[in-house]
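The structure appears below as structure tokens.
With one protein chain withheld, the remaining protein chains of the complex are depicted in position.
First chain written, first letter: the chains are A and B, and each begins at residue 1.
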Amino acid sequence: MLVVLLAYIVPVLLVVSNSLKPESDILSDPLGPPPSVTLHNYVDAYQRMNFLGSFVNTLVITVSSVVVICLFGSMTAYFLTRVRWAPNQFVFYLMIVSMMVPFQVLMIPMIKILGDLGLLNQNWIIVYVYFASGVPMAVFLYAGFIRSIPRELDEAATLDGCNRVRTFFYVIFPLLRPITITIVVLDVLMFWSDFLMPFLVLRRPEQRTLTLSTMAFVQSHTTEYGPMMAALIMSVIPVFLAYLFLQRHVIDGMVKGAVK
Amino acid sequence: MRRRELIALAAATLLAGGCSAAGSGSPSSGADGAVGFSGFVGGPGILTQTEDAIKAFNKENPRYEMTFVQGQLNQPPFQQLLTMYASGNVPTIFILDAPDLAKVADKVVDLSDEKWVGEEYPWARQQGTVGGKVLGAPQSATGVGFLYNRKLIEAATGGKFDPSTIKTRSDLAALFAKIKKAGTAPLLVSPLSWSLGSHFLGKLYDAQGDDTARARFVSQLKAGSADLADNKVFNGLMDTLDLMLKYNLNASKPIAGTIETDGKAFADGKAAFWFMGDFQWPMLQAMGVPAAGDGYGIIPVPISDDSSDPWNHKIMATSAFVMAIDKTVNTPAQQKAAKAYIDWYVQSASGQDFMVNKAGGVPAYTNVKLPVSNPLGRSVAAALADNATYSPYMGLPSDHGAVLGDVLVKYMAGKLDRAGVAKAITGYWKSQK
């Protein structure tokens, strides 16, 4: 297993090793270990990309989007799968099919409309756009999971005097924890490193996300590989640590609770 | 318990997002009533320098407050302008490639009456002019040709290298043969479509003559009546390409090179010449060429054996980017502020310092007297001063470089012959409306 993992993370290891080298060594000997370890790239990148500011922006955008998607996505999936009603079917399939639309079809009309409404200057618009574009996948995954939960559970709750809202929040939602974790992880993966949407929607320097700041080192004829790779590592480490922490303290516990 | 903490954390983050949403977009008035405007002006490789320049501008011009707009610099600025215009979020001043200027002609400010227009080199003014109006201000000049490494050439030939002795293709061939005999690779040809399609093949149109002759040639191509097999320039260009490929360092694997590996090879002295442009200097320097760059320069690409052929003697020089000012969503006050930025860039000591020293540019303005810091740029600046440059044809479609560059790469790979290249070029033009 460790061997597979090592093979798998070779690209990441290359990034780490090169981020510790001076620029000229990256180009002359990209594969070898750093001749002498220097943190220069990290210091340089940290200062030039306004790391803390970018980090906070990325964190706020990612967490807000994920929370909104999980909350409303699970509610939507619950209603769409539990209530046999023609409009439900329609909305469900509309969402599924929409996941196959190339973003290119939507891009220009979307920013034109948002721009005409004057919404592109609002910080929250990117969360709204992520919500709109991320909710279909969440509904799709939640729906698959909810179908496996026996309807008898809902019925029992109703007999106990719960209405649909209480049934969902007190009985069903807690059962959705495993799939919620999956969706959280998938969405964090997508939003944390997304380039295109922040690039299209965020214009002011103080709004930059980590990926936008990192891309500042990537340019057409010359790329500053050293600072770029250092910036990448610095962007990934917080999520890596957060995952390790959550894995140990939250995920394992929740899954155990869900299975038994 | 733990779950409640998590929820609290999430709620707090959400709130933080909500609170900071209070700010507004591109501000039209900055602190202390200064006019706020935005600039998408950083060219490739000079992002930090540009940010510093803007800070300097704001400090020296307290009446204005310029904010910097970061572009995606691995894509042509025009593509980004499309999304910027669609979103209505258009920077007050932006850069674009000179040939794209015509496409935004109805959206940008007429700069004909600006003072710096009088300082422009004639070719620079011509490139920034659309329909008789000056719409763009060049950031700097850039030149394309064979970069040379004098030390390597002289070590191989045992004599002094005088670039002006290369007047014809045969002169070049003789020099290549001599260098190769000494065991050094004469040159590097990089299999990059943007380089070959725009910079090399561009000469097919340029060398047809003046702008009228160029336009006539292109309209013949579109009509399908131009015969490339009998075209002197086409055959001359292809003969030169054959010569280049014969002496290419990577002749055994002609299309494996990348900008990084070839740049590194040239910096390490593995080849005496490289078909490229002066814009590659920052990379060469990063790869270990001393900053002084003694002995590096650019010579033109000869396309015939006629020593009086002017196209053998001139370097292609063009504006790296032109700056233009939007008038569709930016207020007159903002437009005025953006004009002040161009004035600052061309006229002030710190603006010129940014242009020449920080960004390594070759001035496109006669009033800038600072010595050019980029050694390859010095060749270009000298050629400009000697009137030994030519402006490229501005009417090429935006995908010309990518599409026909690929054709030349295919030719390099041996998958296409000269007739095939000619057919691809005529086919491309016939499909243009």
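Following the convention adopted for this analysis, a residue touches a chain if its C-beta (ideal position, glycine included) is under 8 Å from a C-beta of that chain, and two chains touch if they have at least 3 such contacts.
Note that contacts and distances are computed from a predicted model.
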The complex's invisible chain, by UniProt name, from "Coenzyme PQQ synthesis protein D (PqqD)", "Potassium channel protein", "ABC transporter permease" or "2-oxoisovalerate dehydrogenase subunit beta": "ABC transporter permease"
Omitted-chain contact residue, chosen from B:V41, B:M66 or B:V104: B:V104
Residue among B:Y85, B:F161 or B:F234 that touches the chain left out of view: B:Y85
Residues of subunit A (touch criterion as defined above) contacting the omitted chain: 1-2, 4-5, 8-12, 14-15, 29-31, 72-73, 75-76, 78-80, 83, 85, 87-88, 91, 94-110, 112-113, 128-129, 131-133, 135-137, 139-141, 144-145, 148, 164-165, 168, 178-179, 181-182, 185-186, 189, 192-195, 211, 214-215, 218, 223, 225, 228, 232, 235-236, 239-240, 243-244, 247-248, 252, 255, 258-260
In subunit B, positions touching the absent partner: 76, 79, 81-82, 85-86, 103-104, 106-107, 191, 193, 253, 255-256, 258, 260-261, 397-399, 402-403, 406-407, 409-410, 413, 415
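To be clear about the criterion, only the chains that are shown with their structure count from here on.
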Chain centre separation in whole Å, for subunit B relative to subunit A (CA means): 37
Residues of subunit A defined as touching subunit B within the complex: 23-24, 27-28, 48, 59-61, 63-64, 67, 107-108, 111-112, 114-116, 118, 120-124, 127, 199-201, 203-205, 208, 212, 215-216, 218-222, 249-250
Residues of subunit B that touch subunit A when the two form their complex: 2, 6, 10, 13-14, 16-18, 20-21, 23-26, 38, 44-45, 47-48, 67-70, 72-75, 82-83, 86-89, 259-260, 264, 279-280, 282-283, 286-288
